[in-house]
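A single protein chain has been removed from this complex, and every other one stays in its place.
The block that comes next holds chain A.
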Amino acid sequence: MEQEKETGLTVEEICQMMKTFDQSSLQSFLYQREGEKLKMSRRPGGAEEISGGTGHGAPFSGETGEKEKDRIPETADRTEGASSPAGKEKILPPQEDARLKVVRAPLAGVFYRAPKPGEAPYVQEGQTVKKGETLGLMEAMKLINEIPSPCDGVVREIAAEDGSFAEFNAVLMTIEENGKDV
């Protein structure tokens, strides 16, 4: 089978795919061909993570956080105190503070620590969690969102009280990331 393209996806093609994915109702998408891989997934919360490969043919994977229709990206500059892009951590030598990932409320609503009132909470302080594991729930008018862990690590501090209202961006808990696989 003859391949027209020598070096894989163009920037325009990637942008087009991102746009299509954004407008679809898909939760995740994986494109894989020799020499390259493009993965997109939708997560309701957490920091934006962009880990980039460089050069031709190197694996490229991009993940975006909340679906954002507007041009201006939701980075630390725009929103008050939002956590810094994870990409930074890959470049700088790991520091004590850089391993503490703050989990912030992705919406304004009521924070719940357990799946249902009376049940055991999803996590406790000191508990080890995996990336993507549910840490808690947020609810606004019967719309329920799961709060996933942004990384593998240990729950250090749970700042939000069960059943209390949390503003958008409020600190819910802090996870200390495990340095093993960086």
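Details
Methods note: a residue touches a chain if its C-beta (ideal position, glycine included) is under 8 Å from a C-beta of that chain, and two chains touch if they have at least 3 such contacts; residues count from 1.
What we mean here is this: contacts and distances are computed from a predicted model.
Per UniProt, the protein behind the absent chain is "Biotin carboxylase"; the candidates were "ABC-type cobalt transport system, ATPase component", "Biotin carboxylase", "Manganese catalase family protein" or "1,2-phenylacetyl-CoA epoxidase subunit A".
Of the listed residues A:C15, A:L30, A:A120 or A:A140, the one in contact with the hidden chain in the full complex is A:A140. For the chain left out of this panel, the touching residue among A:S41, A:Q127 or A:N169 is A:N169. Seen across the whole complex, the unshown chain contacts chain A at 66, 68-70, 72, 74, 78-80, 107-110, 139-141, 143, 165, 167-170.
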